[in-house]
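One structure, pasted below without further comment.
In this view, the complex is presented without one of its protein chains, the others remaining in place.
Every chain is named by a letter (A and B) in the order it is written, and numbering of its residues begins at 1.
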Amino acid sequence: MNFMDSKNLGRGNLFGQKIIAAGKITYQIGVGGVSPSGDAFQVDVGSTPNASPMTYPIVITLQNGHFQVTNSPTKIAIGDVLTWHTEDKGTRGFSVSAQNTSGYSFDSTAMADNSVFTHVCGHFGVLEWTGTYLAGGTPKTVTGKITTTVPKLSTPAERVAYQASLAGGEIITLKDGIVDKPVVSITVGQTVFFAIQSSIGFSIVQSGFQPQKLRVT
Amino acid sequence: MSDLIVALDSTSATQLVNAAEAALGTLASSGSGHLGPFGVNWSVAANFSGGSAGLTPPKTISLNTIQFNYQIKLSFELDLNDFLPHGCLPQVCVTIPFIGQVCTPKICVEWPTVTIPLSYSDALKFSADFNLNPHLQGNQWLVDLVIVKVPDLQLSLKAAAIVTALGAVIGAAISVVPLIGPFIGVVVAAVIATIGLAGALGLLGDIITPFISGRTFTLVKQTQTLQLLPAASALEPAVNLTIAALASQIAQSDKPELVVSANFSV
Partner (left out) sequence: MSYTQTDHVFGGLGETGVATFFKALFDARPRYLNYATPGLAPADSVNVTQIPAGPFGLQYSIAFSLPGIDIFPPDTGDPVPPATDQITISTQAKISIGSGSSAVSAVLDIYVVCSPYLLATTSASRTIGLRVVSVTVLNVQPSALAAVLGALLQAFVEQALANTAIPLGALMFPPITLVLKDGPTAEADRLDVRGDLQ
């Protein structure tokens, strides 16, 4: 429950991809970690970029054994962003893979340039994560830590402040195998954004968790 | 005069009572009840130990600071929605320089129902008067001690200790629920307050009292047919006596004594 794994996306995760090639893209939703075996959806990517790039949030649901999407655009412009997430508690472990006819492709289980993976941190403690990527064909790893703290909620002011903090998050950027913020600290319930500026075949998984010591007053 | 008299002073009567407690062994019981508003299923294993015997004519043995050892296991279902507001994590929008604007969806939280298990051991000391009850049961003469009435068991401290133990158990049980972090203290305090000392006291009384009410210890167990000598050979058969009557009382002379007397018939 709430285990961080970019190869298996569920409620509390989001995968996003900036589309940098024109043409017809076909994307499929599948079971994470295994080659996609789901339904396919098409998006036409026009070659003229918008003045302000648009972001299209695609919602995934699982119905009668098939992945269904809502909000999936049929036409976008080059430079626009597509994101995928689910609101179903029961939809766990999905992945997105896409390709167009000119050889452009992307895959949420092996993230590359201009993609993003988000995770809501629900448990308080220290979460250790390991990222795996390819460099020159060889797998390499990077690691990091997310400390999730418990906010104070004893006064109404503190409760309001906590609620407001949930609208913000922490962005961790990966560029050519270097993590800009290997150690971050957030409040439980906040969201971490792993933004991949440049990489090949990147995936992130939770490699350890030490719960914060419980103190019951 | 009786055919056979056996007498014990308070020193050996104490030893005999302690042996009777050990012979009773571990008693077990289970049932369902309430911990405040929560329905609980419970099971308990218990035994008696210790205590000293004071002898008072005509037939009373008072057991002082006898110890009742118990281990209670119970579990109840806690629906966190009863204690926490349904809430939603708001949408989070960030602008990533090389991607653009990315927004996560709003996520609304429905809390689960968590099973709270508690395993708790403690010991209760009490003193009570018991009366001697010699009687024939089937083909056995028994001298039983039967509690006169349940004493005031002073359960408040024991109930308070259970409430404290519950606090830790509830906290640990709900800590696995995502997003519960900030609210653990809130839930524990609210549940403990809902159960209250009265709730724990009520349940503890319901569980413990049946072990003490009507409590009987068997001091003496003698078959009605007493084999004095086993058969020694084909020409020397077994020699048996029947205990036709058996009585028991506390007698007072220069010291009080537990006296068991019997009459035989051939």
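Please note the rule applied: a contact is a pair of C-beta atoms (placed from the backbone, for glycine too) under 8 Å apart; a residue touches a chain by one contact, two chains touch by 3 or more.
Predicted model only: the values in this text are computed from it and were never measured.
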item: Touched by the hidden chain, restricted to displayed chains; value: B
item: Hidden-chain contact residue, picked from the options B:117, B:151, B:214 or B:237; value: B:237
item: Of B:72, B:145, B:207 or B:260, the one touching the omitted chain in the full complex; value: B:260
item: Touch list for subunit B against the chain that is not drawn; value: 1-9, 11-12, 15-16, 19, 23, 141, 143, 220-222, 226, 228-229, 235-241, 251, 253-255, 257, 259-260, 262-266
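Here is the rule we go by: only the chains that are shown with their structure count from here on.
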item: Mean-CA-position distance for subunit B and subunit A (Å); value: 55
item: Complex interface listing, subunit B residues touching subunit A; value: 89-92, 94, 96, 98-105, 107, 167-168, 171-172, 175-176, 178-186, 188-189
item: Footprint of subunit B on subunit A - complex, ascending; value: 1-2, 11-12, 14, 16, 18, 53, 55, 57, 59, 79-81, 83, 85, 87, 113-116, 118, 120, 122-124, 148, 150-151, 153, 162-163, 166-169, 171, 173, 188-191, 193, 195, 197, 211-212, 214, 216-217
